[in-house]
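A single protein chain has been omitted from the complex, and every remaining protein chain is retained in its original position.
Chains: A and B, in written order; residue numbering restarts at 1 for each.
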Amino acid sequence: MCAEQTPDVSRRRAIELFLGGGLLASLASFLYPVLRYFVPPAVVDLGGDEVVAAKLGDLKPNSGKIFRFGSKPGLLILNADGSFRALSATCTHLGCTVQYRADLREIWCACHNGIYDLNGRNVSGPPPRPLTVFDVHQRGDEIVVSRKQEA
Amino acid sequence: MIAALIRWLDERLDLEGLIAPFKHKTVPRHRLTYWYFFGGITLFLFMIQVLTGILLLLYYRPGANEAYESVQYIVTRVQFGWLIRSIHAWAANLMIFTAFVHMFSVVFLKAYRKPRELTWVTGMILLFLVMGFGFSGYLLPWNTLAFFATKVGTEMAGQVPIVGKGMMIFLRGGPEVTGATLTRFFGFHVAVLPGIVTVLIAIHLFFVQRQGMSVPPKVEAEWTANPAARREMKFFPNFALRELMAWYVAMGVLGALAAFFPWNLGVKADPFISAPAGIKPEWYFLFMFQTLKLIPSKVWFVDGEVLGILGCSLAGLLWMLLPFFERDKAARTKVWVTGISIFALVYVIGMTVYGFLAN
Partner (left out) sequence: MASLRINVPRVTSSVLLLAGSILLAPSLYGQAVNSCLDCHSALDGPLQVTPEKFSQDIHAQKGLTCVSCHGGDASSYDPDQSMSRKAGWKGKIDRRQIPQLCGSCHSNPAYMRTYNPSLRTDQLDQYHTSMHGKRLAAGDTKVAVCTDCHSVHDLRPPSDPRSTVNPVNVAQTCSRCHSDAAYMKPYGIPTNQFASYSVSVHHEAMVVRGDLSAPTCTTCHGNHGAAPPGVDKVQNVCANCHAFQAQMYGKSSHFKAFQEKGLPGCVVCHSNHGIRMPSDAMLGTGHAGVCMKCHAPGDKCDLARSAILGNLTLLDGAIKDADQSLRLAESSGMEVSEARLAQDQARDSLTKARVTIHTFQTSLVDADIQAGMKIAAANLKAGQDAMVERNHRRIGLGICLVAIAFMLVGLWLYIKKLES
């Protein structure tokens, strides 16, 4: 019995090390992701129907800005009178990205000279359909664009 | 300090008396003991599902125009969201797999025989409910594959004569698969099924605890001939610690799967596009799906699909009543049952593989 004591003790130590250390380490590695998960991310999920297109002051009057709406580009326009307008920026002709023309006060597609008015209506050139118009709201200093609610 | 806490509780609740029967519980030790682990692993995976499911509930939003985006949000923006989601998806598949293994091991170890018939029946019901978990959960990310798999699956339920139409409308929340279906499946998946399954698991475990572990007939025969050869292992702590090792291994496997093979998002479902080619259900339904595909469209005067569905249902029912066919007396019934069991296993595996390769 006496001759086996030292290996016994070291064996017990080994078990304590592996078991205790292993338990602690494994539980920590399980709990760490779970605890991090609980913390809400910085970008709050607004769902697929809404997006913050810009902040107040990003745009000058009578100018436009392309923003991302889901997986497609959108066009945000600040009119000279201070009102905002947002539309889909994908031209209904062949899919090019349209732009706001401050000189024409209309939306223009550089690819084949298509022109839309500020209501998205296709007024000149090849585009066969109007652009989809979105709703714009101001929330604090954020300009929020959302899809129009269907009935 | 922990010992002091336990003593404090024991003084008030008589914990010693509560765990006393468990201290005496033993597990037979023989060359097939390892199969006993699978029930516990299935239970462990269920607990993982409940845990990760609750975590996902913190961010998931049911609703046709939000579900996909919320899953995308979890996977891309939430810290370790990708991990929780992939673990949930992988553990689901693993759980169904281990449930099947557990069921087949019980069949071949003949643990379903008297007096354990009810354990078998509750277990079979649990298996069906677990597959229901899989079916309902699969729709929740609201991607194209899930949408059409649900469409096809509920369509088949609708083929059952007389009650089929009603069943289909009940499942879908309407005549078609829509956002209403999603909400309904969500309710089934997070409330209805967990409630029923928890109760059934409790009953199932109660039976197992009450009756102890069964011993396979051949081993039983050996031990009857030679009583000295009988080996038993204490449940606490010996078997329990081994079970814990198995659970840790499962945990490692899940983590590796989540990191190396993360579950993808797919494309958001669009109810108005036509079904993509080669739609097939998840692998655990594949053997039934493939069977249905092989049945000709008309057998005699009966519609092939209806025949297939009724046939599968009948097979499932008979399988659930398996213990009641085998009586101690007739040795021939035993051979028949063994034969059918082997056939069933080969059929399920074979059809699953065939289903994979055919598509």
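By definition in this document, contacts are C-beta pairs under 8 Å (C-beta built on N, C-alpha and C of every residue); 3 or more make two chains touch, one makes a residue touch a chain.
As the structure is a computational prediction, the values presented were derived from the model and not from experiment.
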Which residue of B:Ile6, B:Leu244, B:Val335 or B:Ile349 touches the chain not shown here: B:Leu244
Among A:Cys96, A:Leu118 or A:Val133, the residue in touch with the chain that has been omitted: A:Cys96
Residue among B:Val27, B:Ile48, B:Val75 or B:Leu286 touching the omitted chain: B:Val75
Touch list for chain A against the chain that is not drawn: 11-12, 14-15, 17-23, 25-26, 28-30, 68, 71-73, 93-94, 96-97, 110-113, 125-128
Contact footprint on chain B, counting only the chain that is left out: 72, 75-76, 82-83, 86, 237-238, 241-242, 244-245, 248-249, 251-252, 255-256, 258-265
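In this section, only the chains that are shown with their structure count from here on.
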Residue ranges of chain A touching chain B (in the complex, touch as defined): 26, 30, 33-34, 36-41, 43, 45, 47-49
Chain A contact footprint on chain B (complex, rising order): 55, 58-59, 61, 65-66, 68-70, 73, 77-81, 83-84, 248, 251
